[in-house]
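Only a single protein chain was left out; the remaining protein chains are all shown in position.
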């Protein structure tokens, strides 16, 4: 398992990014954690539908996005809000989706991020298709698809990996192995010694990195992205991390894992090691921490406000996006719907 | 790639089976080839529906069955008649299936062979379930599932391999890599250097053997079977072979492969090398060859007669096997069917 | 007798089956250690062991395909799909193998198995978590398709399904898991598959439904009766085989029908019921056969569910129109 930044903040070799960028990414991780904790809090207040927290996976998600170009595609999951945001998806739309509003799946025109995939495993092939389209159109854009350890058990993972390799598609398969598929531990999901090693079955390079290590994740994604852009084809990256919270707000992790395991992983916190690294270089202090936490809180609160002040879809609007133009039977149903809502 | 019997009949190490068994298996391969050529001939005469010839794959199929116990399960495909027959499936039922008669899918009670799978990829998980059931019931029986190179591209291959490994199921994954999925050459199907190496993705042993080598196939399957029986779990075996004929009688292989390639493979004929091996040991002569060919012709002709003299399903019988007992709506449809056939 | 919710009644049925028949086993995502996302299998792994209540990888096609092999091999597997929207990856196994092996082998091999599928909306869930695809399974020859709406039926139908010699797709209305309670007998009892339940008898109009919509239909029937309309309510319980006798008898009596389901309208199972009536009861019909259903759209997210799901008002309105003509 590749590691560049140890839990105690020490670096192996030269840091892959400079201090300024490291500060920016640290700040992004603070924003991500703020969003995530707020998500859980709002759900408890009944202001959001079920929420899937990603605390502990911030380095994996922020580091991955940092390794991409701004116009590279990201096709991710319900647990990847930080990754999607880092690639341009607005916080308010991520919240909107969680309030149960379809418009949360509709990012601005220029944002190259698909709505989060709710089905497990089905979205990786989409990233392969997107990257293929970019390749055919010679844009130099690539795609990164993010998924969990559990998703690698689905047949679609196999078909996505195989298609990408066969056609040399510039697609990065970014697996956040957070140890569990809901209650099923990684060891009970598959007998391969690592997930990275599954790449061999497709003649694809596979790397395993410490997913709580911002530098290692950034570097792995960055290298894979450059290779993909140069026509070198796909890469599988396994980022070994941990979900500190429950699978979702309706899950009780005590049923399947010990508190010791959780506290053990808390000691490997992805933010803390970057903080130490920065402070040892005089690039972090309490004051700056307070500042960015305040900025984060403000931005997240603004986003919540935007999401919650969004009026719900109007009567009949739930039918308006089924087709470009409503066919007659949906027109009739729309009329019936309006009649019944009044 | 493991080889025990070279195309020129030379043996590497001690032969895994004695002369008597070798003669029996050679005889079985002659029967298989007789059946196969007859199948193509009958189809041309319009006496069979589309037929999928397996000429060139006799050693793989006869060798695989020889490595099993008589009550081990076999879950195979439309191209595995020889394998299925060697495990007890009667020739006449294999023919019956090809004439387009459902009863071809109904082997005698004691035959542990499923009807041939027509869908590609979907049947491997069935073998995993069967072997699991035997494991739960402590019968010591295992399962072998046979499939082609192309089937390894399907998601169900991935899920079957993973389930078998996760639960330590005594299932042998026997891949006859005959070079093509209809027109798609193996190299265009996947970028792994071998199919055997895909086993790594599941923490499963994988072996590649010369599929035209009776000894190598027998040995690989026998060893895997003994391991599986001892609770050692599944194995992936890639038998590298070649389909001498077309994909099916309605396929034109000239569209996707060269005659040279075919004649090159004809030189690696799986029967010929065993014949040489036996004759060098005084265990084969023209007379015996003539005898077994005559026996084969007689047995196959008898099977055809049985299949062709089988009266078709009677009026309404096509509905009788939908459920154990016909529900009312099917009773009504059955009556309507009879009314309309008269 | 205990007073149980549908979730508990199902849990009891599975417990009783695991107790009574050594060949019964459960497979599914999170069914063991957590007792399932709806806790329907709660406690069963502790009681019957991890060898019989099996947590599987996230691979629906594998779950159903392996369960199929287990069934052919003599076991009585009960496979759980976590939500109906996640049963689709297994659809190929269901339609090409589970539903056909008996016919393919002329009775030589059979697949006595149950596929449990929580379905339906109304709980403000995420996308894919509110599907009603019963019509797709009902259109698949070789399957029985069952949808209980009460705790008593839930337990009795599930035990009947486990005991059935053929594969049964068992659709569980998510919205009712904990919202209805009633007395449920202890131990093993079966509710025969293929018999509708006449929830209330009436003379003027027949309301036909199944699953979670029984709640709205009940509400509508009560509202209509308050207006002096005599309403007959039929809960189909089993879509395949369908209890056509009960439907015909009712329509011949009332001459007026409204069919209610939450699945999309086009080619939904309501169409089959309406077609059946148009074929068999035409001369008894005094008004057009109306369908009150979900729209031909994706099931909306939380904030707009109310726009999609048939409401008591919509049903009452359709009934009134049917009565007025």
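Per-chain residue numbering starts at 1, and chain names A, B and C are given in the order in which the chains are listed.
Rule of thumb we're sticking to: contacts are C-beta pairs under 8 Å (C-beta built on N, C-alpha and C of every residue); 3 or more make two chains touch, one makes a residue touch a chain.
Small disclaimer: the values here were computed from a predicted structure and weren't measured.
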(message) For the full complex, can you list every visible chain touched by the one that's not shown?
(response) A, B, C
(request) Determine which one of A:119, A:152, A:235 or A:249 touches the chain that has been left out. (result) A:119
(request) Among C:3, C:22 or C:278, single out the residue that touches the unshown chain. (result) C:278
(request) Among B:107, B:155, B:170 or B:205, choose the residue that contacts the chain missing from this document, as touch is defined above. (result) B:155
(message) In the whole complex, not just what's shown, which of C:107, C:139 or C:181 touches the removed chain?
(response) C:139
(message) For review purposes, identify every residue of chain B that touches the missing chain, sorted by number.
(response) 49-50, 78, 97, 99-102, 118-122, 150-151, 153-156, 181-184, 188-190, 250-252, 255-256, 312-313, 315-319, 322, 329-330, 333, 337, 340-341
(request) Against the chain that's been left off, what residues of chain A make contact? List them. (result) 73, 75, 102-103, 105-107, 109, 114-115, 119, 122-123, 125-134, 136-137, 155-156, 159-160, 162-163, 166-167, 321-324, 327-329
(message) Suppose we count only contacts with the excluded chain; which residues of chain C make the list?
(response) 61, 85, 88-89, 91-92, 95-96, 99-100, 103-104, 127-128, 133, 135-136, 138-139, 141-142, 240, 242, 263-264, 266-272, 274-275, 277-280, 282, 285, 287-291, 295-298
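By our rule, only the chains that are shown with their structure count from here on.
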(request) Averaging only over C-alpha atoms, locate the centres of chain A and chain B and give their separation in whole Å. (result) 45
(message) Where in chain B do residues touch at least two different other chains?
(response) 155-156, 159, 162, 166
(request) Return the residues of chain C touching two or more other chains; collapse runs of consecutive numbers into ranges. (result) 56-57, 59, 61-62, 89
